[in-house]
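What follows is a set of notes on a single structure, which appears directly below.
Of the protein chains in this complex, one is absent; all others appear in place.
Chain IDs A, B and C follow the sequence of writing; residue 1 opens each chain.
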Amino acid sequence: MLIVMHHHATDEQIQAVKNTVEAMGLRAEPIPGSMRTAIGVLDNQGYVEDSTIRELPGVREVIHVSKPYKLVSRDFHPQATIVDVGGVRIGDGEAAVVIGGPCSIETEEQMHAAARQVKAAGGQILRGGAFKPRTGPHSFQGLGVAGLKILRDAGQAAGLPVVTEVMRIEQLDVICEHADMLQIGARNMQNFDLLKEVGKLDHPVLLKRGMSATIEEFLAAAEYILAEGNNRVVLCERGIRTFEKATRNTLDLSVVPLIRTMSHLPIIVDPSHATGKRPLVPVMARAALVAGAHGLMVEMHPEPEKALCDGAQSLDPEGFGKLMKDLGRIEKFLAELDN
Amino acid sequence: MLIVMHHHATDEQIQAVKNTVEAMGLRAEPIPGSMRTAIGVLDNQGYVEDSTIRELPGVREVIHVSKPYKLVSRDFHPQATIVDVGGVRIGDGEAAVVIGGPCSIETEEQMHAAARQVKAAGGQILRGGAFKPRTGPHSFQGLGVAGLKILRDAGQAAGLPVVTEVMRIEQLDVICEHADMLQIGARNMQNFDLLKEVGKLDHPVLLKRGMSATIEEFLAAAEYILAEGNNRVVLCERGIRTFEKATRNTLDLSVVPLIRTMSHLPIIVDPSHATGKRPLVPVMARAALVAGAHGLMVEMHPEPEKALCDGAQSLDPEGFGKLMKDLGRIEKFLAELDN
Amino acid sequence: MLIVMHHHATDEQIQAVKNTVEAMGLRAEPIPGSMRTAIGVLDNQGYVEDSTIRELPGVREVIHVSKPYKLVSRDFHPQATIVDVGGVRIGDGEAAVVIGGPCSIETEEQMHAAARQVKAAGGQILRGGAFKPRTGPHSFQGLGVAGLKILRDAGQAAGLPVVTEVMRIEQLDVICEHADMLQIGARNMQNFDLLKEVGKLDHPVLLKRGMSATIEEFLAAAEYILAEGNNRVVLCERGIRTFEKATRNTLDLSVVPLIRTMSHLPIIVDPSHATGKRPLVPVMARAALVAGAHGLMVEMHPEPEKALCDGAQSLDPEGFGKLMKDLGRIEKFLAELDN
Partner (left out) sequence: MLIVMHHHATDEQIQAVKNTVEAMGLRAEPIPGSMRTAIGVLDNQGYVEDSTIRELPGVREVIHVSKPYKLVSRDFHPQATIVDVGGVRIGDGEAAVVIGGPCSIETEEQMHAAARQVKAAGGQILRGGAFKPRTGPHSFQGLGVAGLKILRDAGQAAGLPVVTEVMRIEQLDVICEHADMLQIGARNMQNFDLLKEVGKLDHPVLLKRGMSATIEEFLAAAEYILAEGNNRVVLCERGIRTFEKATRNTLDLSVVPLIRTMSHLPIIVDPSHATGKRPLVPVMARAALVAGAHGLMVEMHPEPEKALCDGAQSLDPEGFGKLMKDLGRIEKFLAELDN
């Protein structure tokens, strides 16, 4: 941590800051400059709460060097983490994994069809929402537990592990019983109690980036899960909120290579929620793979025009099949390219 | 809802859209223009799911006129709602209410001192966090239930109702037992299950705007609570996330007069979290009152320099006292001004 | 400047960074920590170009302490600047100044009426655009030089100095001839050549904040003008671009007290462009004054419903007159409050 003093800070003020830092059990190292003095803070083992310092007289700014996470950092854990989801491996050195399926679980027919189509196209994990986070209470909220059973049966029939979103702690038992992976949605990325609880489980977790979460906050959210003992976390970039409204969100693809250097956790991309527009999904899915994503989450519906939710961003089976073929060829090409 | 067709959309495509809308039980009214055709959708009772329409051939854009909320809207409920918190009334026509106190409950001494100081200065409600949402898991997480007891005792001793944040559903019982008002924090504004549960209670709720929530989403979140039967909701603007980092958040004060016309619910402002800087708090608190806020939430700590959390944005008792005096005079002045 | 090294940076890498800094004529002071080393850079007289350093092996981050401006900073120039515009004084200790008038100069009748109404209500400066920056080329672009003459005549007839926007360097001569103050619009805040040219003049300048300009960039833009010798600059907050679309922009009112401490230049607020909605203008104008603005820029049109531009955010003469009365009372009240 670096404490920057005001231009006109007095020696007494500088000494007072030094004393405060030392009272916290840390070391303070003044660095006098030509225009102002800065004070380096040393010996801290992690993020230092700065509020007691920021308000001291003469202090202009406090600059943090340490981050609010450590377990998820590649700096401290250089080896890549591979997350196994019902036999499907996600992470460095593994083939890119595609999670496909509809936004919402609607009927048995729909999910069984979706599962068969995902499997036939080469998808490895089936998705489907039983509990849906909707902006307003008057929209379809999902089938709940009945939906979970449909999802599990459809996955088993097709031979695919399944992932579904969890929205409240009381649902964890029943969801763990029916699903192979737990999804934490963007709106719950900082639902810290939910993070702590999934951290106590042994289930793999798909953690979506919050709509306006910085990379630092995203990794700190994952840190909550790892801190409780569960390191089976897959990160998912799904677009951030910006001023641009021509797409549903703004897909922040640079985050993929960046997080690959910052963290050992796998990172996948959801081009469906990021763009909100079906014609953009395949092209951004390709780009995500090229940017280094360990996998993709793609919305696919047997009949998108009848979807109860997010139909406009869902591929149909034909589009999904075409995309899967393309992704396979792209991956093979990338392996050659980097050889 | 308005469906805008492409420039080159064919008559068949226009007819197909019309048929789809009518199959949803709604009325479709084509409006041919010189450059393109638009189709008005009528007879809907609320927000219409547009995914089945957006993907039809020839459709360029779907524009919503209805909103994902209705119960919170002043359009449908013109009379202002007054929320009573332990005898303190918040809303149109009432004196502005100041909620004061520390970010976190730390010790008995601290909370009792804070309560006395808030009361002495003229504050009406005491705040204090027992369960704290922190970016990373390695920061102080709050005293939990032990903190709740301290808060309640401090409030009772000083004669102040108390408000505290709830982060998980299982905490609702114990928090309701100890607190007069439940706070839903910015990070949980779209924790819809939590919203539904507090909607089933009779306790007043302080709902903070999410960091990147639009006004529409903010009101739709409140709709979740009202839809379950609890209309004792106070909205709170606490700054939004923007590119500007000189302040902790960007205080969006225009939201105050805007929400006053859009909704019948009271709206208060939290200048402490919005600015993150103590010297800005009093001036923005004054401005908020002038903008029409029904109240304020202000962080105050008996000894900010020793605060475990948010010390840099907390007023000290003297600063709080000065602010309260100023607010009283401002309110009196505003009453004269608008007479 | 502080250079933060990677956790695993070698002694050789640290030494290489030290050497590079010293080769730039600066002093390097390593600060070894328990987890990583940081290197303080001293003796720089201003902002240091960091690109040669950021790419050295082992460097994780470069943190700047110096700012890209100095002349505008209160740190180096504590005394407040008062800007005189045709006898009207703007700045600390002066009465708040209201600049009123229409978005565009349309006709002689309109401008003379506007000027009389602004004057009658107590406004001190007349505004009106002769050259208009419009999003698309097919919208009304302003009357040009003919408009300037109308503006000057209207101002003279009413006894008001006038301000108008300059969009290109070749217009400077003719605008200086007709106007008392030059406005640099938000879209040109980083049109650095234009800034340099107005910096060579003796005319006062109204510099509007760019739509997505940080405070640092805003002050650095003003620095361009002062660096050329013209320190008669008034800053103007007019809302920033965020995800929220319920208002035209998001009025960032916290910037007012913040800039008052950071810079000696006066700062005024434009609630018309910030909100884009007439009913919000008076209330946000009041709030701006309470937040410490040295003045306001308010759009007023004799007949807003016939305005060629921005009618929806313009007050009518009656609304403007009411606002002026309120502002006068608020100012008097504020003077008492802070006594």
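Keep this in mind: a residue touches a chain if its C-beta (ideal position, glycine included) is under 8 Å from a C-beta of that chain, and two chains touch if they have at least 3 such contacts.
All values derive from a computational prediction rather than experimental measurement.
Here one chain is not drawn; of C:Ile39, C:Val98, C:Met111 or C:Ala220, the residue touching it is C:Ala220. If you put the missing chain back, the residues of subunit B touching it would be 2, 4, 6-8, 29, 31-36, 38, 40, 42-45, 61, 63, 65-66, 75-76, 212, 241-243, 245.
In the full complex, subunit C touches the hidden chain at residues 46-47, 49-52, 54-56, 68-70, 133-140, 167-170, 187-188, 190-194, 196, 211-212, 216-217, 220, 223-224, 227, 241, 278, 304-314.
Think of the hidden chain as still there; on subunit A it touches residues 212, 214-216, 240, 242-247, 250-258, 261, 274-275, 277, 279-280, 283-284, 286-288, 290-292, 326, 329-330, 333, 337.
We take it that only the chains that are shown with their structure count from here on.
Of all residue numbers seen at the subunit A-subunit C contact, over half occur in both copies; the interface is built from largely matching residues.
A centroid comparison over C-alpha atoms places A as the chain most distant from subunit C. Subunit A and subunit B have centres, each the mean of its CA atoms, that are 26 Å apart. Centroid to centroid, with C-alpha atoms defining each point, subunit B and subunit C lie 30 Å apart. Subunit A and subunit C have centres, each the mean of its CA atoms, that are 38 Å apart. For subunit C, residues that reach two or more other chains under the stated contact definition are 212, 242-243, 245.
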